[in-house]
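Have a look at the structure below, then the notes.
A single protein chain has been omitted; all remaining protein chains appear in their positions.
And now, chain A:
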Amino acid sequence: MSDREPLFSKKNLGLLSNPLNSSNPITVQVLGICSALAVTAQLKPAVVMSISVIAVLAFANVIISLLRNTIPNRIRIIVQLVVIAALVILVDQVLKAFVYDVSKQLSVFVGLIITNCILMGRLEAFALGNKPWPSFLDGLGNGAGYGAILVIVGFFRELLGSGSIFGFKLIPESWYIVNGGFYSNNGMMILPPMALITVGVIIWVQRSKNRKLIED
């Protein structure tokens, strides 16, 4: 066992970068759609949600990976759930303490990270069969892949739906029809259907660039 794998070997870096593109949890595996639609009406909750999921996923992966040889196979799901639930409660408390208004906005969706398919999926598919360090990278990568889509969707929805970014108004007030201008915010961008269409457009763009992802 003299030739130990370097910390950032090519394989490990792949764990980090693949979920951002060719195995993205949202656009390729189509997991975690529910929260992606619910929290992306504005950019700020989308960013906070992404960070929360990254944190929970990375640490849950590490913990399960450490325990992987001691968990009895028959009760592994419930053990995974306990770990995720504990981490989610921690994250929820941190959010309530430091960004209370965003935590209010996210409301139930922080708690629902527990049921996010991405988490259970990574724990089952990766952490149960790999060492802690690769599991940690895998968690970071998948969380970031999820977060990247959330931020892109949130950016367009807030820009077109509210005319602002991070709550900062980009469209001058005098442009609006009510003030005698010609512009009007697109109310449909605020509604969940448009979030789904935005995700669909991202999938469209991604697959037309990366033709390998097109299934017959």
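We adopt the following convention: a contact is a pair of C-beta atoms (placed from the backbone, for glycine too) under 8 Å apart; a residue touches a chain by one contact, two chains touch by 3 or more; residues count from 1.
Criterion: contacts and distances are computed from a predicted model.
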The complex lacks one chain in this depiction; which UniProt name from "TIGR02186 family protein", "Na(+)-translocating NADH-quinone reductase subunit B", "ATP-binding cassette domain-containing protein" or "DoxX family membrane protein" does that chain carry?
"Na(+)-translocating NADH-quinone reductase subunit B"
Among listed residues A:8, A:100 or A:204, the absent chain is touched only by A:204
Contacting the left-out chain: of A:77, A:94 or A:177, that is A:177
If the missing chain were put back, which residues of chain A would it touch?
177-178, 182, 184, 186-189, 191, 197, 200, 204
